[in-house]
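Left out: one protein chain. Kept in place: all the others.
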Amino acid sequence: MIPGVDGFMYPNEVELQWSVLIVLYPYITGLVAGAFILASLERVFKVEAVRPTYRLALLTALSFLLVAPLPLQLHLGHPERSLEMYLTPHRSSAMAMFGFVYLWYLMAVLLAEVWLEFREEIVHRAQTTKGWLRLVYHALTLGSYNVSPEARRIDDKIGYIITVIGIPSAFLLHGYVGFIFGSIKANPWWSTPLMPVVFLFSAMVSGIAAVMVLYVVSSKLRRIAIDMRCLDTIARYLFYTFIIDFTLEMLDLIHRTYEADESFRSLDFMVHTRLWGSHVILQIFFGTLAPLALLAATQLRSFSEARRRAMYMTAGGLTLIGIFAMRWNIVIGGQLFSKSFLGYTTYKVALTAREGLLPAIALMLLPFAIFLVLIKLLPPWTEGKATEA
Amino acid sequence: MDISRRDLFHIGGKLLVLASVGATLDQITGAAPPSEAYRMADHWWGMLIDIDKCIGCGNCVRACSKENNVPEGYFRTWVERYQIQEGAQPQVDSPNGAMEGFPLPTRADVKSFFVPKLCNHCADSPCTQVCPVGATFISPDGVVLIDQTYCLGCRYCVQACPYGCRYLHPKTDTVDKCTLCYHRITQGLTTACCENCPTGARQLVDFKDPKDPVHEFLRHNKVQVLKPYMATQAKIYYKDLDGAVR
Partner (left out) sequence: MRRILREWAHLIRPALVLVAGLALFLVLRAAVVPKDFGKYGHYRPGALDMIRQKPIAFAGQGACIMCHDDEAKTRASGKHAGVHCEACHGALADHASDPSAHLPQLPDVANLCRRCHEKDAAKPANFPQVVTAEHSGGALCNTCHQPHNPHL
């Protein structure tokens, strides 16, 4: 009797291969994609109401994108060889191709857009700050100090084009992560053509919720009044996106239950036992139904501003937890059952090991640390531009 | 100094014997570089497993472990025991991969048999498809191998294998699995598991060898592969594999 194993598992299956770090990775890239889509709402789709969060969304996306490769590096047996993915990428591997999607998104989309958006402030600060910080800004200008109205108009136009390219790029960024799982025919919990779409929409939901929460929290900390028109609009988009996400997940569930193929009995049992807490309670009830109900209520009835803010914040927080639970259920859940459909194992999260809980928590906090540095360096607040950092 | 023809004959003969014995011994211990006579294009390796001959002794598991320094708790090959009550899900066990055989007795009132398993060296393998860097691949002679100096240890291939034959080696932090004893078969030996199977349940086969008995065997016997619906073109053929085998 192997501890933690019920029934039969192939001998090499007992130990899980992909840990909580691999749960973190799609969560983080999801936040990036979602935050960027929110930013593009204003830039491309002219939803002017969300303009106050445009720069915030960009910096959120950047903070998380910079951290995204770290859980992967910690997970690899040989992180020092990870450059091989760029040197000899295997074209049939979604993981290899993803390396380039990530690089493209970071360099050609996000960094370019952040640079173009903040150029004026960068040049201004390169000219006015003192000490070593001045060198940093000088480096960021890439040597050009041209911020004439014509140059800025060009920046705006190019930024628009980049955002337009950025939307399918963001879709690709997170859709690919879904494909990495969805294309594995050996694993029936993962293998479905719906996976990239489900991942994408849940990413958008988490990203929008993250920006919404960050906007409220940062406004409160800065003691600035919250633009309710902006917040209401973001919440509305969150609601619409969530409906689509929920529909997709329900479609997958109904389809599985109806077809009841070879794997169904085993997976069904797993959801009712080992995944009951994380899947049914946390992901479905608290993470999806509760925020949907809250958001629906704000759409159907009018509440006071304060109450709406409380409802949005609760919905946003629950959403963020729920989408994390969803990633957990997919990654960990997909490894808890045996491919013989005759048994289950247990995931024991270590605390301090390389792939343990503490590194995972540290990696989740790191983007916020980077975010704090970024907002000092490149303030996203458009009101009170004269204020120095 | 005068050397007679007889002397030359003696000296030459001794040298010849010495050389051939040395060469053979070198082959056995593997100290010499690979034999130049082996051409990959002439071979396409697989295995034939006869379920009705397997007695679950675990010799193959022990032999593989010894030959390939397989780390404890991980398995390049293992044997499963099926106990099937009519109308119920099969009860399957593989105590430590059957390293010590099956110490607990089998129920006498149900259908039961042993199933040796190993990497299927699929011709269309999903594991090599997903490797991001080209660390795992199928050799020109049909053996799926891993380049231990190139593997990142990302374990994508472990997830992609439908048969559970891969594991992460705890010492090298790279993925490892059955190599069909590539270091043996390229030198004219058979795999460690086939060499040590006492009943001949496991047989190495070379599909490109016209004299290999596998051709006659496949013509006259019903054979199966594991999980045929995965369409991996597995090259481990099973004779008399029960439909209940996962």
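A few remarks follow.
Letters A and B mark the chains in the order given here, with residues in each chain numbered from 1 onward.
One rule holds in what follows: contacts are C-beta pairs under 8 Å (C-beta built on N, C-alpha and C of every residue); 3 or more make two chains touch, one makes a residue touch a chain.
Bear in mind that the values here come from a model prediction, so they are computed numbers and not experimental data.
When the full complex is examined, the chain removed from view is found to touch A, B. Considering the whole complex, the residue from B:Pro95, B:Pro116 or B:Gly134 that touches the absent chain is B:Gly134.
Among B:Ser94, B:Asn120 or B:Asn196, only B:Asn196 touches the chain left out of the display.
The residue touching the chain not shown here, chosen from B:Arg39, B:Arg107 or B:His215, is B:Arg107. Mapped onto chain B, contacts with the missing chain fall at residues 24-25, 28-30, 33-34, 40, 52-59, 63, 66-68, 81-83, 100-102, 105-108, 110, 112-114, 134-140, 145-150, 179, 182-184, 186-187, 189-190, 192, 195-200.
Against the chain not displayed here, chain A makes contact via residues 83, 86-88, 90-91, 107-108, 112, 115, 119, 142-144, 146, 148, 150-151, 154, 158.
FYI, only the chains that are shown with their structure count from here on.
Chain geometry summary: the mean Cα position of chain A and that of chain B are 43 Å apart.
Remark: chain B residues 74-75, 78, 80, 89-94, 96-97, 117, 126, 129-135, 150-156, 158-168, 172-175, 230, 246 touch chain A in the complex. Per the touch definition, chain A reaches chain B in the complex via residues 8-13, 15, 17-18, 72, 75-79, 81-82, 84-85, 88-90, 92-96, 99, 180, 183-187, 334-335, 338-342.
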